[in-house]
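In what follows, a single structure is set out as structure tokens and then discussed.
With one protein chain withheld, the remaining protein chains of the complex are depicted in position.
Chain nomenclature is as follows: A and B, assigned in order of appearance, with residue numbering initiated at 1 for each chain independently.
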Amino acid sequence: MNENATRIASTSDETPASTVDAGRRGFIGTAAGLSAAALVAPGVFLHSVAAAPRSEPVTDSVRWGLLIDTAKCADGCSACVDACDRENGLDLQEPHGSESKWEHQKAVWIRKIKLQDNQTGRITQLPLMCQHCEHPPCVDVCPTGASFKRADGIVMVDRHLCIGCRYCMMACPYKARSFIHQPTTGQLTAVPRGKGCVESCNLCVHRRDHGEESTACVDACAQEGHGAIVFGDLKDPDSAISQRLREIPSRQIREDLVLNTGVRYAGV
Amino acid sequence: MVKAVVRAGLLTLGLVWVALAADTALADEVKRYVVEGSPAAERESCVEPTETMRRMHMEFIKHQRISTVHEGIRGTKYSLTGCVDCHISYDENRNPRPIDQPDQFCGACHNYAAVDLNCFDCHASVPNRPGADAEAAHRAAGVVGRVASTPPQGGR
């Protein structure tokens, strides 16, 4: 058995469910699920942990991006969504209000979309998340500068500055952002989350800062054997993503807005 | 009449004093709490002298949060995660107790000083579920003690 599975199993073993609060319960449930999954497929959730956390400021010598090959994105598969939910603690959100309302109020960073061409009837599957634009409308409109673009191209929210006005959500052409409508407990150390702020996909920024190679969604997709998502540095001509972008035709969603997104799609 | 007022006043004063003293005792008790085996346990004081930390900790993490969020610098001397890692305490079932609770390291002092503590509205108040960040950070910080995200020595 791999080290990860042992660790998680031991963690959940030592935690009697009777004494813990609801937030913990969610965690244990997931942890149990995680360990079960890890037992079935050893190594699934192992990241390649790099040496040290970052100590120098990020620079614009890199620009992180994703390439999604919709031809490889499988119908009915939600591995990327599940992995993102787990990685970023979105599965720890406790439902509030009626189920139909909660569907529209819970935070979602990545979702699967199935669409059909009105003329030809062709059906396409794809995951959609923050597109990490070079000229992000959400950054333009944010009154306090909480919504910002990091030097390495990641568009994210500084929660310390976010006042929860939700103007960025009005401005985002991809509906990529979520507002936290409910009180939160039991957040992950790596992914702070609190009532009244806006958030969205940050390309697993905690992984970036610890020098890991990919994102949770990419790992999960590869693990499922689809390999539909490639992560990498768009500025490095030798990176896998740049090479692939040279090989196959790809485009940006809402190309008409000329936002130069960091997430590209093939076969849309 | 006057006597009664004075007496009532003294009584109130006494009660307030007792309450404050109890709070102080509590704060005294928890403020020294440090996780065994954490970096803080080996040092004379926290990352800065104790007096400095008491006065300036918010300033330190305020600067640090800008460099972390905007510049991606994670290996800073000051870190809120570090506060939690070293100063968390555990109940008898070895569950970490949220550090912002009024009888815990952060919560007790903030409660005593009546200073709003809202870091943990968003940030994890216990060392949390395994994640890349917690994992690597704990390793980097050398915390191999009893944080939930790293196993006790026997578990490995």
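Simple rule for what comes next: a contact is a pair of C-beta atoms (placed from the backbone, for glycine too) under 8 Å apart; a residue touches a chain by one contact, two chains touch by 3 or more.
Heads up, the rule we're going with is that contacts and distances are computed from a predicted model.
Would you kindly match the missing chain to its UniProt protein name, picking from "Glycerol-3-phosphate ABC transporter ATPase", "Bidirectional hydrogenase complex protein HoxU", "NAD(P)H-dependent oxidoreductase subunit E" or "Polysulfide reductase NrfD"?
Going by its UniProt entry, the chain not pictured is "Polysulfide reductase NrfD".
So there's a chain missing from this view; which of the remaining chains does it actually touch?
Over the full assembly, the chain not pictured touches A.
Consider the whole complex, including the chain that is not shown, and state which of A:L92, A:C197, A:C217 or A:A266 touches that chain.
Of the candidates A:L92, A:C197, A:C217 or A:A266, A:C197 is in touch with the missing chain.
Based on the whole complex, identify which of A:V58, A:C73, A:L92 or A:C162 touches the chain you can't see.
Among A:V58, A:C73, A:L92 or A:C162, only A:C162 touches the chain that is not shown.
Please output the residues of chain A touching the missing chain, sorted low to high.
Given the touch definition above, chain A has residues 78, 81, 96-97, 100-108, 111-119, 123-124, 128, 137, 139-146, 161-167, 169-175, 177-183, 195-198, 253-254, 256-257, 268 touching the missing chain.
In this section, only the chains that are shown with their structure count from here on.
Could you please specify the touching residues of chain A with respect to chain B in the complex?
Result: residues 3-4, 6-8, 10-11, 14-16, 19-20, 24, 27, 30-31, 47, 49-50, 52-58, 87, 89, 148, 150-152, 156, 158-160, 184, 186-195, 197, 204-210, 212 of chain A touch chain B.
Where on chain B is chain A touching in the complex?
Interface residues on the chain B side: 65, 67-76, 81, 84, 91, 93-95, 121-124, 126-137, 139-140, 148-152, 155-156.
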